[in-house]
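Only a single protein chain was left out; the remaining protein chains are all shown in position.
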Amino acid sequence: MTATQAVLDRVTRVPGVRGAVVVAAADGLVVAEQLMDGVDGQAAAALTASLVGRLVRTAEGAGMRPPAFVQLRGDGGSVLAAPGPQDLVLVAVVGPDANLGLARLEMIEAVGRLA
Amino acid sequence: MRALEPWVVQPLETFLAESAARLTLLMTMSGQVVAQHGFSRSLDVMSAAALGAGIVASTEELARLMGASRFEALVHHGQRQSCMLAAFTTPRGRWIGLVVFGPETSVGIIRLFFDQMVQQLAAVAPREQTQPPMLAENFETELNASLKALFGR
Partner (left out) sequence: MTDDIRALTTRLADEPGSLAFLELAEALRRRGQLEAAYKVARGGLARYPGLADAHDLMARVLSDQGDLAGAFDAWTSALQLDPMRTSALKGVAFLYFRAGDKAAALDHLQRAHEVDPDDPAIPQTIARLSAQLRAGAPASAPVESAAAPSAPAIAPDSSERPSPGLFHDMDGGEQGLLLVDANGLRLGGRLGGADGNDVGDRVAAQLAGLSREAARATRLLGLGSWHSIAVESPDGHLVLTQPTADTVLLAARDPSLPMGRVGLLAERAARAARTWLETQG
């Protein structure tokens, strides 16, 4: 198992996580994915990368360093994103009943091991 | 945005609104233009269509030589602008999309909404009898008529 797959495996074990992808932030393209049925990895990658890019610019405009974690919350769940090294972003799609605190901790810890 | 076929308009408009593409050209595999957005000169459209069709034909031949199935898309990254070429199947035959985009969007977004546009085109294309073969002497007349329609003249 590669380091990237190990990261995805760890994140997707968190209760309520429907899928996780590693995204090349500049392009919004999938690098690796581990998804349940019904989760569109291509869309998660492209849309989250675009949103995170905008939030990075917002944080910079506010004089802050780039975000370490982002949560987009919707009616039916959330998208979580943890920017990592080499312009990669770890993205997880989670249901409304997911253990968000655990998912967040796992993602922040795991993203540093992406290479 | 201009299109020769009215059923192309809505899917293409949706793609343009979502993707923030700067220039878009839809054409047949022979380079006959179906719709365009962002081009201001007919000469540019003709050149881009001819070059795009040629590149896709070369790429598909390369794939065939490699024993691979067709490539889905070709992306050229530039410093200020990038370009994607993708061939896709419609009820009217295989077409090619040429999309030019800048740093305000990403290839991921372009591909995501391009794929959605392809699905929408497949869903809304009228099912008609097959077109009669294009004769060489009719080609230039057809091309000029297409260009006039595409530039609103």
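All chains are identified by letter, namely A and B, in their written order; residue positions are counted from 1 within each chain.
By definition in this document, a contact is a pair of C-beta atoms (placed from the backbone, for glycine too) under 8 Å apart; a residue touches a chain by one contact, two chains touch by 3 or more.
In this text the structure is predicted, and so the values were computed from the model without any measurement.
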Chain not shown, its touching partners among those shown: A, B
Residue positions on chain B contacting the omitted chain are 18, 40-41, 104, 152
Residues in chain A touching the chain absent from view: 38-40, 43-44, 47-48, 50-51, 54-55, 57-59, 61-79, 93
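In this text, only the chains that are shown with their structure count from here on.
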Between chain A and chain B, centroid-to-centroid distance (C-alpha), Å: 33
In the complex of these two chains, what residues of chain A are touching chain B? 23, 26-29, 42-43, 45-47, 49-50, 53
Per the contact definition, I'd like the list of chain B residues that touch chain A in the complex. 105-109, 111-112, 115
